[in-house]
Each structure stands twice: as C-alpha cells, then as structure tokens.
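To start, the structure itself, in structure tokens.
Yeah, one chain of the complex is gone here, protein chain that is, but the others are all in their spots.
Should a chain be cited, it is by its letter among A, B and C, assigned in written order, with residues numbered from 1 in that chain.
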Amino acid sequence: MSIRLAIIGAGVMGADHARIFAEHIPGASVHVICDASEARARAVAGLYGAEVATDPAAVIARADVDAVVIASPDATHAPLSLACIAAGKRALCEKPLSQSSADCLAVMAAEEAAGARHIQLGFMRRFDQAYVEVKAALDQGRIGRALMMHNFHRNVETPSSDFTGAMAITSSAPHEYDVVRHVLGREFTAVSAFQPKRSDAVVAPVMMVLETDGDQLVTIEINNNAAYGYDVRAELVGERGAVALHPVAYSRTDSDLGQHLPYDADWRGRYAEAYRRQNKAFLRFVTTGEFPAFAADAWDGYAAAMVGEAGVRALASGTRATIDMGARPAFYARKGA
Amino acid sequence: MSIRLAIIGAGVMGADHARIFAEHIPGASVHVICDASEARARAVAGLYGAEVATDPAAVIARADVDAVVIASPDATHAPLSLACIAAGKRALCEKPLSQSSADCLAVMAAEEAAGARHIQLGFMRRFDQAYVEVKAALDQGRIGRALMMHNFHRNVETPSSDFTGAMAITSSAPHEYDVVRHVLGREFTAVSAFQPKRSDAVVAPVMMVLETDGDQLVTIEINNNAAYGYDVRAELVGERGAVALHPVAYSRTDSDLGQHLPYDADWRGRYAEAYRRQNKAFLRFVTTGEFPAFAADAWDGYAAAMVGEAGVRALASGTRATIDMGARPAFYARKGA
Amino acid sequence: MSIRLAIIGAGVMGADHARIFAEHIPGASVHVICDASEARARAVAGLYGAEVATDPAAVIARADVDAVVIASPDATHAPLSLACIAAGKRALCEKPLSQSSADCLAVMAAEEAAGARHIQLGFMRRFDQAYVEVKAALDQGRIGRALMMHNFHRNVETPSSDFTGAMAITSSAPHEYDVVRHVLGREFTAVSAFQPKRSDAVVAPVMMVLETDGDQLVTIEINNNAAYGYDVRAELVGERGAVALHPVAYSRTDSDLGQHLPYDADWRGRYAEAYRRQNKAFLRFVTTGEFPAFAADAWDGYAAAMVGEAGVRALASGTRATIDMGARPAFYARKGA
Partner (left out) sequence: MSIRLAIIGAGVMGADHARIFAEHIPGASVHVICDASEARARAVAGLYGAEVATDPAAVIARADVDAVVIASPDATHAPLSLACIAAGKRALCEKPLSQSSADCLAVMAAEEAAGARHIQLGFMRRFDQAYVEVKAALDQGRIGRALMMHNFHRNVETPSSDFTGAMAITSSAPHEYDVVRHVLGREFTAVSAFQPKRSDAVVAPVMMVLETDGDQLVTIEINNNAAYGYDVRAELVGERGAVALHPVAYSRTDSDLGQHLPYDADWRGRYAEAYRRQNKAFLRFVTTGEFPAFAADAWDGYAAAMVGEAGVRALASGTRATIDMGARPAFYARKGA
C-alpha cells in the first residue's frame, strides 16, 4: 500500500522532492501538489499525475493524504508544521523550522503535547556519505577526542544581490550548525563573527568561530559568492588525527598543461544521494512511527535558530555572543544518548 | 500500473537485482523469484513478498510476468534469453550473454527473427558516471581523437582457488572489453596476452594488448588477486589530452604519519548507482519498447565473447590473435551511428 | 673567492645551516662555528673543517669573517644582530628577530643609522615553491582580489611538555604571520584568539582570526600536538577563485584496503629547498649588497613581534586586540611598493 504524499510548495525544493519520491523511492506516491500559484502547482503535478491544490491547511487535513512535505517559503514552515501536528500527520519539513527560536519552541511544545514525533527536519547532510564517514571515524575512536571542526560553505553566487551577511548566518550557515552538532553530539555555547570587505556589490564571506559545551572550537566560512564553484568542505580535528570530507569527482582531464577536476555549479549533484536517503528515512518514519536515528527534529531546528540569532548579534556587535539553549527536553532525547 | 518482474537466479546477483528494484525503482514489483534451490529462492522472495518458483521456463511463460531478469549461472543465460524472446518478454540478462560466440549468434538470430529487441545485457559500467564522463570528454572533442585506452581491473582475491588466466579473460575482462567498445565506438581486431608468474597458488594477473578497427591500442590488466582493494581504473588518451576515472572516496583520514583513503572490498559500492541507472533504463525499455541508448545488447554480448575467445587463444599460444567480428547487422544499428 | 661564514649556535638550526652551506651552496665556506658549548661547536665544526669559538662578539669582529649566521637561542638574536650591524657584517638571523617589538625597533634604529641593510631574517617560507606560487596566483590576478587566507600549522608534538598557548602564538605562529604578510603585501590591524581544551597535559591548539589593513580576514590554526604528522596548509581565497598549497608527496602506496600518502615527521623535508634558496639569496646579499627581493628584514621581524604581542593579549583577555604598527619607515620600503 503506497503512502500518499502531499507536497506543499512547488518551487525548486518542492519540485525536487516530488521528483525524488516519484523516481527513486518505491512505496510513496506524489498525491497532491499544493502551491499558492496554481499554475506552478500544476506544472509539477502534471509530471507525476498528482492532484493540484492551493490551500495548504485543507491539503494537510485531507483524509487521503498520509504524510506531508513542507517545501513552501521559510516563514510558513512553523505554522504548517503546527497544522500537521494538529492533524496527526508526519511531515518532512525543509530547513529552517523557523529562523525564530520562539517559533521553534512553539512547534516543540505542540509536538510534545501531541505525545509523538511528527516533524522530521530536512537537514539532509546528516545522510550524506561523507559526513556519515566523518562521524563514524570519531565515534569509532580513530582520531581521538574531537578538538576542532573546520567548515567551508561556498556557492558560486547568491541568488539575489540583496543577500546580506546576516542572511548568510541565518539562511546558509544552519546546514553547518546542524551537521557539526550532529557529528560532535554537542551544543554550541558561544559564537563570534567576522567579515572582510569585497570590492564589489555582492555579500562578502562571513567567518564564524563557535564554541561547544564540549570545549571544542568550530570555524565556519560562509562564502556565498565564491565564484569558482559549489564547494563544501569539512575537517574534524581530533587529539590523535583528523578526518575530512574528500571531494567527489568522477573523472579528471589532462589538457593545456593542467590536470582538471570539475566543480558542481550548485548543491544538487553533491547531495542527490543524501536527499534520497533522507526521504527514504522519512517514508520509514511514516510507516513505522519510529523517528529515524540520523534525522533532525524540532529540537535541532530550535538549535539552528538559536545559533543563527546569536550569530547575527555577534556580527552586528563585533563581540562574542553567548548561546543559552536550555536543557534538551526528555521528549527529544536520542536513543543511547 | 507496476511492471511485474520475475528474477531468475537467487544468488548474489539475483538477490542484488531484487533489492535494487524493490528499494530504489518505483514502477516495478518483484513478483517471482526463481531458483533451482527452492530454499534460496524463498530466502530472497520473503524479503519482498514475492512468489517462489524453481522452473525458469514456466516462469518466463507466466501471463502475470511482464519482464524477466536473468541472473542464473552463466551457462543458462543464452537458453533463457532464447526462452524470453520466444515468449515475447523483455529480459535484463546478466553478463555474459554466453562465453560462446556461436551461442550469442543464435540469440541474435532469434531476436532478429522476432523483429524486435528483447535482450538488454547487464554491462552496467556504461551507466557509471565516471565512464559517462570519459565518453563525453571524447565525444565533445576535449582530448582530440582517441589513441589509446588503459584499463585496470583489480579484485582483492578470486572467489575460488581454481580460477585460471583463461577465466580472467572470459569472465572478468568482458566488462573491460564492453566499456572500451562503448566509449570508443569501435570493434576489436586483434589481441595479445601476457602473464607474469606469482609465487603462490592463486591466479596471476593477465595483461592484454588489443587493437581496434580505429587503429587504437587498448591495454587491459586483469588482476584478480590484487590483495589491496577493489580498484578499477581507466584512462583514455587522445591526441590532445587525456581523461581518466577519478577514484571516488568520501572521506580521508590523517593518522600515524599518513593520509589514508579507503578502498572498497568489492564492486558493489563502486557500481551501486550504475546498477540503479541500468535497471531504471530496463524498466523504461519494458514500458516503452525503445531500447536504451546506452545499454548493451546481444551484439555487444557477441563482441565480448569473440574477444574472450581470441584472448584465450592468444594467451595459450603466446602470439597475437586476430578477431573477425563480421559486419554489425543492420538490426543492431545504433541510432545516429 | 669564497665568502667566509661564522655560524653562531651549533644546535639543530645552526648545524642545519652549516650543512646547507657546505653541501649545497658553492661560494661560501663554513669558517667558524661558535657555541657557548665548545663541545657542541666542535662536533659541527669537525664535519666541515671549520674553526671553533665560544665568544660570539669576538667572532663577529674577526677580520676573516665575512658574514654571520645567527642561530643561537632566541633571546640572543637582537643583541647579536646589533653586534653585526656595529661590525658592518651582514647576518642571516634565524627567526625571531626578537619576541619583543621594542628590541626589534632598536635593531631597526641601528640599521637605519648605519645607512644600509645588514639583517636578513630567516623566514624561509617566502622562498618555498608553494608559497611562491600562491603569491604569483594573486599577483597575476588569477583569483581576483584577496579576501581571506586560511593557515594551518600542525606539528606531531611539542618538544617539551611546558609549551603554552602563548608560546604557540609567539614562537610557532610567526612563520604564519610573516608569510601571510608577504603574500598579501598587507599589515595586520587586529587579532582574536581562541583555544579549545584537550583531555591530556599537552598544549591545545590555538585558533586566531586576524584582520588586515586591506580589509582581509586571516585564520591561523596552531596545533603543536596534532599527532598525525607535520602538516602545513594554506589557502588564499580571492573574489574570483582560490589558490592553495598542494601537499607534496612523491609516492603513494596501495595496501590493506587503503591508499596511503606519507606525512613528514618534522619540518626539515618540507622546507629543505626553501632553506637552500634562502641561504643562496643571503650569499648574493653578502656579495652584492643588494637586499633580496623576497627576503624578510628587520621590519618584518618587528611586525611578527607586534602580532605575537597582540595575540597573547587577545588569548589572555578573550577579546579582540588591535595592532598599531605605525608607518613603515622609508628605509624599509620595498622596491616597486
């Protein structure tokens, strides 16, 4: 019996989720595509024989919708998550849960009141083979205790020219916050932020130094206009060794006095397999009710928002900002943690 | 409406195909698992709710079987292919079609008599991203006209100790023959074979030098007991540059005065995505009747058998053996070729 | 006619300089080895037929000494530099000129009063092929304007267990300060410093974030107990691309399911060629009187001391420390700058 999915949002991410489920994941059917723009919904729905809708609340409530993918604009993620919880539907919610930590707390409260996990958050890097191996190297003791993690996030260019350093911290960097927390199994306690100046009108890189409750240091470079390619790097430095993402390239060309490896132009090739694994994990969650061991939840969404808020304060003030997460609720305890 | 598959052979390859279709390819259902050993068939069928059978001819004839995967022992591939053609069923047949070129000719004759393609041969490397990029570099003119291709096929160890150099040529090397023919768009005309001696009881590597009807040279090392890891390499050398497979590794560890990249122990990780793409292409073939542009067909199976037969002669005699393929039948013409 | 060198200090660095001049640099003779320990001086002198001395002031004054290499303990570098200036002898002074910026100013004053350059400082990385190429990529416009530089300095372990974070900043990091200033052609204006905690007794890494008068950001990791190998990395990030040191390894071993590249255990292999180029440049300086274009001078020693002093303040206070270098004296102007 196939799980009937409603996908809310028919933009780039929503269309991608529809394609991933339809082409790669047996056991799910793309049942409804919902978008404020009926034309946009129709364009995606037509590819998969799905129904078209424009009212997300109504879609979430439909009896013939078994589960929901939230891929609409960021500001709608928290309210739609609340609607899914109210309707007793599991949702795969794209990041962020909300850029506001208060909104995240509200989702957590609703979920806890409902007595069961409903929201799986779309921090897909946790499922990426490279980060899986980095985490395994640490967990298996191959590099000793973790001391530092260095992270680099580089895009070719920002989608729009009014992108700001604060947006780099609240919109691009959360993938880094989350995967570092996941790998280290630690929370952030403080953040400092720095920014050089560019000679042109686009946003300059932001360099963050974060501290964890395990006395570790984490550096994050968010470079949204790196120009040369889509390039995500990470290195985890332990007391006895280090483990790093190794760049994936399938072929190498020798020509013109050089050896050349290609970079992707955007993130989709790099994380194609991670998205598939994440979405498969969501399907198992829907089917079994058991929250996936590796996936991000509402607490993780709250943590990302808290770090983002502190990062914005740090960048604006030029001083170190502390982060007080509070204790992780028992409801969100990890197995074995 | 899902395509109902019968998988003949429940060994390693058959079980893998069942898993790939069940877990990764929407639109197909693993309907029957057939194996001479009912227990073995049952073990695989149980995972996917499939029926169990022991008589492949009966399975192929079943009205509720839409398409067939042939993954039984090598010697059964040609007769079962003939049965599928007779039954008007499309089959994804594991390599080899047959180690006997005469058997391959018989399959070709039956297919041509039937007036339509039925057999897609499981040379999955054609779908591997690395080889796709190597072929694209050539086709796009980035390295000039092709002059040579160097290929290295290394396994950790042979499954059994009675593996011979002739088996390296007829059983392991066909993946190399096929992917080189695919990349170059050329046929082989001659082969020489060499073999060093090992100090232990296992089979020594075989080194082959092949010539094509495009005046190119191809070297192939088949090293079934390379010990250090599963490692497949290829480099295509053109008149203006070269393009090579780049080894895929996701993480890198620094420890003990060294930097370490992992090798796989066998082929499954390396070609996981290629198998998925190949099997998806087969599903489209079944659905549309249009033979996949990249896939291998019976002619390709015949070519592999011809090269293998000549290679065995060359190794036994210590001299260059010529290969006379005859003309490619119009029935097997490639689009655009 | 050979240049007669006196080498002051017969420890690791002094012995290395004697060996470099004797074995690799025609035109120089190792004439006197001077060390407070006569036995230590004798051990080195005996290898090259040099004379032995214990009083550096007397050695510097000798008429048959044409030039001096200062490789004695750090605290003696400034006074011996002053003695060389007073004697009108050119000196290749190991880093640091002094850890005290005041002492560096005194050397600068003496040199300016003498009216000619006398002191070449041993920041040999400026002559390292990798940094030469990084600087060339920037100067030739291949990566656009410089935005950030990331530097990693990792040793296997500290020589002694009483090494502190402050010492990492004043003793290990100056190589980084200098080569970054050299590559960027900029001065530092501020520094922040962070330190995680280790679980054992050895010094934890120090992470520094520096700002330049060109609005660039520079990160430096000093990790004196990295355990896995001697590993120096640097990446210069520009507005249109990036250029990085590529690790040098001569061979690669495949074994035991891994591909392995070796790390050096210490710095000597990594910088062997840089030392030779530096020392050749010193010989030309002695012969021609023209200060080498790439070499570090007393101003560079002063800059390193200023950054080190600010770095120690930053680490102790947990806040950003500013650096006020003052204007570069005309006497120390670079050609073409």
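The rule is short, and it goes like this: contacts are C-beta pairs under 8 Å (C-beta built on N, C-alpha and C of every residue); 3 or more make two chains touch, one makes a residue touch a chain.
Since this is a predicted model, take the numbers as computed values, not measurements.
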Out of B:99, B:155, B:223 or B:278, which is the one that touches the chain we can't see?
B:223
Looking at the whole complex, which of C:139, C:162, C:200 or C:256 touches the chain that is not displayed?
C:256
Of the residues listed, C:57, C:114 or C:248, which one is in contact with the missing chain?
C:248
For the full complex, which residue in B:119, B:167, B:204 or B:310 touches the chain that was left out?
B:204
Thinking of the whole complex, not just what is shown, which of C:23, C:55 or C:213 touches the missing chain?
C:23
Tell me which stretches of subunit B touch the chain missing from the display.
144-145, 147-148, 150, 192, 194-200, 204-205, 207, 209, 211, 215-217, 219, 221, 223, 225-228, 237, 239-242, 318-320
Where the missing chain touches subunit C, by residue:
22-28, 129-130, 132-134, 137, 142-143, 240-246, 248-256, 261, 273, 280
Note that subunit A touches the absent chain at residues 156, 227-229, 231, 247, 249, 254-265
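In this section, only the chains that are shown with their structure count from here on.
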How many Å are there between the centre of subunit A and the centre of subunit B, using C-alpha atoms for each centre?
38
Where subunit C touches two or more other chains, by residue:
227-228
